[in-house]
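Below: the structure, in structure tokens.
For this view, one protein chain was removed and the others were kept in their places.
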Amino acid sequence: MNGQVAILGCSAVTPLGFTPEENFRAVLEGRSELRLHKGEFGVREPFVASLFNRDAVRKEAYKEGIPGYGFFDTIVLLAASKAIREAGIDPASEKVQFVLSTIKGDGTPLSSSAAALREHFHCKHPVTVVSNACISGLSALVSARRMLLCREDIDYIVVVGAEVQSRFIVTGFQSLKALSEEPCKPFDAGRTGLNLGEASAAVVLGREGAGWQIVRGVVRNDANHISGPSRTGEGSYNALRALLPAPEDLAFISVHGTATAYNDEMESIALERAGLSEVPVSALKGIFGHTMGAAGILESIVSMKAAEYGIILPTAGYSTPGTSRPVNLSASPRRFEAPGSVSFIKLLSGFGGVNGAVLFRWG
Amino acid sequence: MKDGEIVMQMSEEKGTALLGAAYRHLKVSYPKFFKMDAISKAGLIASEILLADERERFVPREDRAVVLFSRHGCEADDIHYRETITDGNYFPSPALFVYTLPNVVTGEIAIRNLYRGETSAYVLEKFDAGQIVSIVSESFEDPVTDSVLCGWVDCADDNNVEALVFQVENGDGEEFTADVINGILTNYK
Partner (left out) sequence: MDVTTKELKEAIIAALNLEGMTPEDIDDNAPLFGDQGLGLDSIDVLELIVLMEKKYGVKVINPIEGKHIFGSVATMAEYISKHSA
């Protein structure tokens, strides 16, 4: 087993589509739902975000047999249900554990969303909620991988990441002057901040399986500032370093790329310090916005799809290099040859000084 | 209390007022404390008591993780932030917003002590010593982690603060089990 766990099923639910394939296509074709919203959620200043068409989601949920929940719980259950079906496991089995990744849930206690998940699927174990700021999704994967490696009583773990937007979150990011008034431009010289997004995504992990594997993953803190990224990229560098030496089949790194001045600059420094400046990089937030608790799982799943096709995804919004260190980005899709096996790294960082890096491999 | 010994006792103050009194009693010099929300204050004071006798503090290290659990996350601060975005009083406060993340308390402990290892925050449906012990034990799977500052730090609101933290290390000594945690709680009550 050598420390790997297998991905047996996955799902991605975003304003751009309800399957991993549709979401991958959207990134490839540069389609986005990042739009200007005026007065949404009672927020006074207009903002750009990728928001769900709630009716369309409810219709899809109804088809999936998930009626009558609050909107946040609906997208959680929808993503979980799709991934569980693909994996072909019985969620009510003693051998199945659930992990939920979110930052704000639906505004009510996070533990109540855990309860909704447990009750809907009749889970036999308490649901663990990982709330580790913007890296929550990767933290949940790191944590779930360890659980599978260490606990003999659990055979499968359903990891769901989800976030919906609200007056609370949007005004908060506005107060931090972190939002861009136009679709965001990760790593671009003209970047002016991030956009928020809504999404849910899920994976089912098991000990053994033929396709995608989670090889390793870690979380590291900058020990620097609760909201500002480290100027030296300390935590991201240390998280990447834990995955070195880079595997020979490393095709690309899917970075955080929020399009704030400090984050992207920090990542360029961390990549350079880790000796990874030449590895192709892609950032997805110019398509989905920052989907917070969903980001780690959604961006990993879309990257898996891309790697399966031998594609390094384009970075929407990027045109002119805008960091002090070189980053190997492109506004258009690129191809790579993957004879036999392929791997990629997913990197994120967040408030509280957290940074996460996870290595995925196929074959 | 630390290791069964009473560190300080107060009957009047509770919640964040108690934490402020503890800050002064322990003579912690870290003015940023007063900017923190209830759960960060609770985590910081609990970790200060736990680490008071440790030699070689404040030296950057990657081998100690901070893994905390709660039921209410940062709800106490959510309430304060929400008061700044009502229709009648709409001045969203960045200083309150940055604490509306359940993991910021782990970040504050890492910043204070220069811990560059893992920091993780979990929200549980209810206090569950078994869940805490398994997740903490599993965190040693990270080859860099040799020591975990961990435990339960929960604030239902500014007046209700609970903190029970442990320093768990690789090596010999008393095993970290659910029985140990539950035993402490039984004795204390």
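Per-chain residue numbering starts at 1, and chain names A and B are given in the order in which the chains are listed.
The definition used in the following text is that a residue touches a chain if its C-beta (ideal position, glycine included) is under 8 Å from a C-beta of that chain, and two chains touch if they have at least 3 such contacts.
Quantities reported herein were computed from a predicted structural model and do not represent experimental measurements.
Engineer: Could you tell which one of A:Arg151, A:His225 or A:Arg334 touches the chain left off the display?
Structural biologist: Touches the omitted chain: A:His225.
Engineer: For the chain left out of this view, which of B:Gly15, B:Pro92 or B:Gly117 touches it?
Structural biologist: B:Pro92
Engineer: Footprint of the hidden chain on subunit B, which residues?
Structural biologist: So the residues of subunit B touching the missing chain come out as 31, 33-35, 91-95, 98.
Engineer: At which residues does subunit A meet the chain that is not included here?
Structural biologist: Touch with the absent chain occurs at residues 175-177, 225-228.
Here, only the chains that are shown with their structure count from here on.
Engineer: With chain centres defined as C-alpha means, what is the inter-centre distance between subunit A and subunit B in Å?
Structural biologist: Computed from C-alpha means, the inter-chain centre distance equals 27 Å.
Engineer: Touching subunit A in the complex: which residues of subunit B?
Structural biologist: Going through subunit B, the ones touching subunit A are 60, 62, 66, 71-73, 75, 78, 81-82, 85, 87, 90, 92-94, 97-104, 106-108, 110-111, 113-126, 128, 131, 134-135, 137-139, 141-142, 144.
Engineer: What residues of subunit A sit close enough to touch subunit B in their complex?
Structural biologist: 42, 44, 103-104, 107, 109-111, 114-115, 118, 126-133, 139, 143, 146-147, 149-151, 167-168, 171-176, 218-227, 234-235, 238, 242, 350-354
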